[in-house]
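This is the structure I have questions about; it appears just below.
Part of the complex only, each chain left as placed.
Chain naming follows the written order as A and B, and within any one chain the residues start at number 1.
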Amino acid sequence: MTVNPADSAILGGLFGTDAMRRVFADEGRLQAMLDVEAALARVEAKLGIVPQDAAEAITRAAKVANLSPEELGASTRNVGYPVVALVKQLGKAAGGDAARYVHWGATTQDILDTALVLQIRDGLALIRADVVRIARALVDRAQKHRGDLMAGRTHLQHALPVTLGYKCAVWAAPLLDDLARIDALRGRALRAQFGGAVGTLASLGDKGRAVTEGLATELGLAAPDAPWHVARDALAESASVLGILCGNLAKFATDIILLMQTEIAEVFEPHQAGRGGSSTMPQKRNPIASEYVLAAARGVHALVPMMLSAMAQDHERATGPWQSEQLALPQIFVLTSGALMHAASIAEGMTVDTARMRRNLDATHGLILAEAVMMAAARTIGRDKAHHVVEHASAKAIAERRPLGDILKQDKALDLPAAEIDRLLDPAGYIGESEAVIDRIVARARGVPSG
Amino acid sequence: MTVNPADSAILGGLFGTDAMRRVFADEGRLQAMLDVEAALARVEAKLGIVPQDAAEAITRAAKVANLSPEELGASTRNVGYPVVALVKQLGKAAGGDAARYVHWGATTQDILDTALVLQIRDGLALIRADVVRIARALVDRAQKHRGDLMAGRTHLQHALPVTLGYKCAVWAAPLLDDLARIDALRGRALRAQFGGAVGTLASLGDKGRAVTEGLATELGLAAPDAPWHVARDALAESASVLGILCGNLAKFATDIILLMQTEIAEVFEPHQAGRGGSSTMPQKRNPIASEYVLAAARGVHALVPMMLSAMAQDHERATGPWQSEQLALPQIFVLTSGALMHAASIAEGMTVDTARMRRNLDATHGLILAEAVMMAAARTIGRDKAHHVVEHASAKAIAERRPLGDILKQDKALDLPAAEIDRLLDPAGYIGESEAVIDRIVARARGVPSG
């Protein structure tokens, strides 16, 4: 019974990808735990702590198929954690003496945390690949639309002209920094957890560190300098980094939603039969994918402070904050995968109405370029006078709904030839650094490694 | 595949009740939607808008068993909402002409919102019953432990004596206000949604209001004065009220966790074999239920601002905020049910070590009653001198680790007979309003209706 729509058979596909769900759902969670137990047994066998054949039996048995979900559920409901039952069932599946060597020297949280790190590793790989994919799609579009003029808007008002290519570069730029954040995070988050009850590994005598390092190597993780049972900063950073990424996607989705408005209609989500349409309102084309980007981003943002406040953990292993991480972090990964999935579909498939972009740009009859005229006139008649003249002409253009150019050409005070006025009012001549911005971002994006 | 532990077959039992999950999980969600569609058809038949036999066929067909989850999932993934596919499948199940009358005059959000209200109604009933149950258990304990002395603690330091009964009354008191909040919320939240595409019901001609009122009556809900497609205050209030309730439960759980500490060990969660124990550390008794109360409360608190920020909905029906409500509200109900479940188990089953309570109270050798002696002495020797004498004696008691009483009795400046000092240092004589507080809260709790 799934309450959370992100897990629902009906709604889940809108909120996250199946690939990410496989990493974080029950089966992935349990397999990651089994992988940790098996790796631990193998390392301890190498170090002579447990028998070699026990380790082999444990490794063979460490498959989710060997677990009974019913028994696991019943035990977990009673004990409060799934590890006791998992260890018992793994031992039983391994058979013979092996059972007594499962989980040797570990505490529940060692297994849960290291399993979580394995899930984070796989989750970050999926996320990083999608970020690269979106960034590349956006810089491709930046190139393609580098000359497609449209109104630049500030405070949702026409301001000055830009190009769609420039806009795509601005969407792509922060994603490149997200990649750097993800890479730095990996260095801090992909650390094994192994400390025993209070982090001291006392039950392993003088072999504690060797087991920790061996376990980390076995799983392809780093060994931490200190146990992090109660130092949850890397987990909180995982949440923050994905929160920032989702924020960047939310900016993109916000723009798409606004550009799809009936009165603007410049850029659209890729058309998909049946999506976002209305049987009774044929004129509609709803920005469904963008809406789910926003919903997912909001879901992630709500859970970030939950991870931050869960850092106030008591003593050597804590009372409660730890469980609340479980509610937040897997959900953060799944929702981020959903936001990325929708954002990628838009970045790759958006449809563009360049004619409409131009019509909208021209709809204010040249007012959007008043600044350009004023800056040019300032050079000859001085800034104050230029400002006065252009402001006056603009007011007149608005009041009379006439092109600004016509009015300016009739204005004697403005000492500019008509052809110069036409040139100044051509938006293509007033996009400044737009192409240079595109070029810089394209170059950076091309240099990003895929993996 | 369930990512969210609150929905997991393995972990779910720790985060929510099955009863609440039945209300909010996919099946409950879909059945509620079907109930709304069927009620709509019946009302429209009564008003002559759709044929009577169509309404009957729709009503008969409105069972989740008639839906195909696969088709629903596929369509939802494409369309962005489940309603289109549900209407189609319901029509098909109803057969014949009925299909064309399903969903007549409604918009997707009418169905989703009214279905959500039905779920809220059922969810609030479950929650209210649990709050009453916990409040009653706590006032029973307030009565039972009205004379059981213990240290009152402020800033986690011994302050003055209280009784466990008093503490139980203080735990119970805000729950009674929670009941009032739930009842007021019902008046605002249990309203049908019915407005068609933009809330005007234009397609129903002059019958729009009659259908709205009929639908509300049919479902046992109120009819709203205006459509609330974009006025989400009652939903945000639902989240807030449950957030406040969970806050009250978190206070209770916090105290239990602190009282169970090895060095305090006064009150314990009910013992349950296997729970909260450790195979290698037999001295341990972990406060598992309380920890899950805190985790659930934190989960709910994180989602409340998501509901608040989702209120900024645009125009007649919005882009995105609405989907994020889906992520938050069902989860809020389920986690609240989990917090209540655990809190009820503690309120009803807590074990109390009154001897230890007394030992802890006495552990500071009377210092906890320094205030009582000072207030008494102030009457005869003046407040300033009394303060000086008692402060000096207290410092001496701490330094020499001797009972404060012994030191005070030897102090000539303190003009009090030994028997009087003994009387003043008896914590039972210094609990002030404790019993009156208990009596007031018990009386209020006894007067609360169950339903």
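One rule holds for everything that comes next: a contact is a pair of C-beta atoms (placed from the backbone, for glycine too) under 8 Å apart; a residue touches a chain by one contact, two chains touch by 3 or more.
As the structure is a computational prediction, the values presented were derived from the model and not from experiment.
The total count of identical chains across the complete complex in this file is 4, with 2 shown in place.
The rule is short, and it goes like this: only the chains that are shown with their structure count from here on.
Once the centre of each chain is set as its mean CA position, subunit A and subunit B turn out to be 32 Å apart. Of all residues in subunit B, those touching subunit A in their complex are 1-16, 18, 21-22, 24-27, 29-30, 69, 72-73, 75-80, 82, 84, 197, 203, 253, 257, 272-276, 278-281, 286-288, 290-292, 294-295, 298-299, 301-303, 305-306, 309-310, 319-321, 323-324, 326-328, 330-331, 333-335.
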